[in-house]
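A single protein chain has been omitted; all remaining protein chains appear in their positions.
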């Protein structure tokens, strides 16, 4: 069987380099094209020096998609650019895994409300499958267009899905308190990512208005077939990689016990390779560089609350790794191909 | 007027060195005694090299308290050692500001339940005043024994007090999600504070069982004269100093607006030197090294929740700085004497 | 005596905010003017939120220098802008402490060679006094224009001056290996200061070509009245503040011993408040936020080399603190006024 022929569109950002890092370990794919807007003609390893000697291919332009025989493209583009790509190329020539937010929300209206721009490929929204394999694997097998989930949503949805699915918690009053490393803000320097201001610092941002709020809600609603409302608060963590999400909810039944909770998580994740349900709180370093999502859940009889905590690497399970997991499912490959590395800790 | 004569009992930990750092800037105090259990006879600046040339006094033993003329002692001792000190020396010879948790809870029973040890000076518990000046200033003026609040409680109580006092939120269902720098764990090396394991890492700990839970609840109950129940979750932040607390609560009235919230905070903190109510989310670095507590509050009409965020330096407003603020009140000094430095940022 | 009336020209960078932080602690100065190019009309504390409630003055434009009664101005401007300011305003109306590199080199030719631009106030170069008080205090008392030393040069010159002055080392073959925190690169975001790229990283930069090379050489030549040639290599340290310099040189006499070295340093620094000669290697955190320069020197009989190590806070002794020390000397004030804070550690 020939290798899956892959294009990475937008290869100079962090998700782009992470896709290449993982694909180089994949036994059934070949990278046929890496593109860039601003660095056309330079070598990939000039922009990402860690790849010297490993991947020195030249960066091409978006137009080269036309002349390349590809089975799948990963869109590592900014929000907005992805929908233009999909509008231009369609989903017939190759399958698409889009790492932007353009096809994650269920309607163009919701997109306009939270992203504050008009969707330019609204006819494709229904076609897109939300690429969280643990919840939507069956839909992904035949998908032509996958909306790869956001980093925060991945961590929040995996933490909460079993509780909602098993009807253990109220569907409102959920609090999602998330903390993300700085790579989540992208490769472009700005005052919010300037080293002296982030180092030794910590703060919340995007209060009440972060775009991942409706993404978390709508994915959980889809999975649980019930309305969900939650309050999501992101914080900037002074580390390069990693998201830790601490989610709080009110238990519907006061008499629940620890094994009920454990059963709920086991019923959803028992066979999952990339979700590890732990008997202690997870940490972001124990998943660094890997596609794992580590989970821990406890309930507090005193206050009638449950705490579900998840840890992921925002660039892997929160972006490039999950995208490759989706590709593996789409092409009938072993689901963890290219994703076998142990976490890098310490 | 003669200077207030001060003893620092337990001067080799972080709160001990921080007390000295601030007292050196104080115009109305003199440090008469610094003690240590394990380093008697060494100079203070041998243990804390940042003080070479600034404070080279010899560390003495606890027994030297007997021979020293002191107006006030700061107990920078581990939990348990403070109550023994108070049991031995009483509160008549000098006034005491205790930085441990020994006198913070309102009863010996609650102490036994959360600290898992028997209180050895139970008769002094009622005498102790909870040393949060912004809420209990009047009681502090004549106090002989002050229970200096914990670092997490300081950040949580200051964030929530106005909301509860003004009856704006439910007294149950409150979530306190806190993140602390590593100095909060003390000066003693352990596997949880080993650099390679903390660097680039982040995790929750002490789930459901942290001793600061009843401290936050009982101080808020005392201030608001109503029962309070909350869920407190601490996290370990890979920085040296700083606590950020994100508190969530359910609004009692759906029609509340931003100016109601602002009024609630202004009514409590308008005249406070060390509480800054900001119109943007606070950050721990903007208070580093200072006695400030920065606050920000928003409400979410969509979910009917309020978010109150606070930032402090855990070693200053969360420990040594607040202790000096309490001393200033106890001795009728200017409340910000010794506490005038601007935060060190970046 | 009236307070010294101070203007801070260019108050939105890190040296600008550091000047204000220290001046707020000074008992004999008043800040009459803070200027900005891009933030005129905003409050200082809008740009530097750590100052809310402490210094909320409005940022004015450079032109306001005309209308303000000032005794001294600190130029916290980029290289090039300072010489324009001096060319415009002269040194008669007020005294000037320039924190840029414009007046640090002894000739316009050397400036052109290393800064790659033509000097636009060459007539003022001879008037400028190099502002390293420990070596040039007498010249500073009457100075109208002070060239405040660079951060690396301060650390290197203080480490090496006694060895050269006492003729203990060869005047060539000196190696200066320096490591600086990221605030040394200024407030403006760039790819070299982007948090994800600096965090967990370390590298050398500016090999052979760094502008501080001739500054170190010429200051040492001036002090020792002999030619000096050295190799200076800067590295970017993933911390916010601090420079550690490790300097290596060849001993002229093989039979030298530790007390010879100690004597050399004592003879220069014995009475200096801000230079601490330690009997162990210094660390950058033990001087954080303070104006200290910590030094340690050892010699290796095996290889005939000496190692001199220095630690400073690049924003204080390496910039703003030293500038205030210079001002104190210029105006006959207590040399450590405004500079009395203990280092912030941990």
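Which chain is which? They are A, B and C, in the order written, and residues in each are numbered from 1.
One rule holds for everything that comes next: a contact is a pair of C-beta atoms (placed from the backbone, for glycine too) under 8 Å apart; a residue touches a chain by one contact, two chains touch by 3 or more.
The shown structure was predicted, so the numbers you read here are calculated from the model rather than taken from an experiment.
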Omitted-chain contact residue, chosen from A:133, A:234 or A:289: A:289
Selected residue (touches chain absent from view) among C:77, C:284, C:323 or C:339: C:284
Selected from C:16, C:131 or C:196 as touching the chain missing from the view: C:196
Given C:97, C:185 or C:309, the one touching the chain that is not displayed: C:309
Residue touching the undisplayed chain, where the options are A:102, A:134 or A:240: A:240
Residues in subunit B touching the chain absent from view: 14, 181-183, 187, 189-191, 193-196, 198-200, 238-240
Subunit C residues that touch the omitted chain in the full complex: 172-173, 175, 177, 179, 196-197, 199-205, 207-208, 229-231, 233, 235, 237-242, 244, 246, 248, 250, 281-285, 288, 298, 300, 302-303, 305, 307, 309, 311, 346
Touching residues on subunit A - with respect to the absent chain: 14, 17, 20-21, 24-25, 48-55, 183, 199-200, 240-241, 273, 276, 278, 280, 283, 285-290, 292, 294, 340-346
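Methods note: only the chains that are shown with their structure count from here on.
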Same-site or different-site touching of subunit A by its copy subunit B, using the half cut: same
Maximum centroid distance from subunit C, chain identifier (CA atoms): A
Rounded Å distance, subunit A centre to subunit C centre (Cα mean): 46
Inter-centroid spacing, subunit C versus subunit B (mean Cα positions, whole Å): 36
Distance between the centres, which are taken as Cα means, of subunit B and subunit A, whole angstrom: 39
Sequence positions of subunit B contacting 2 or more other chains: 199-200, 240-241, 283, 285, 288, 346
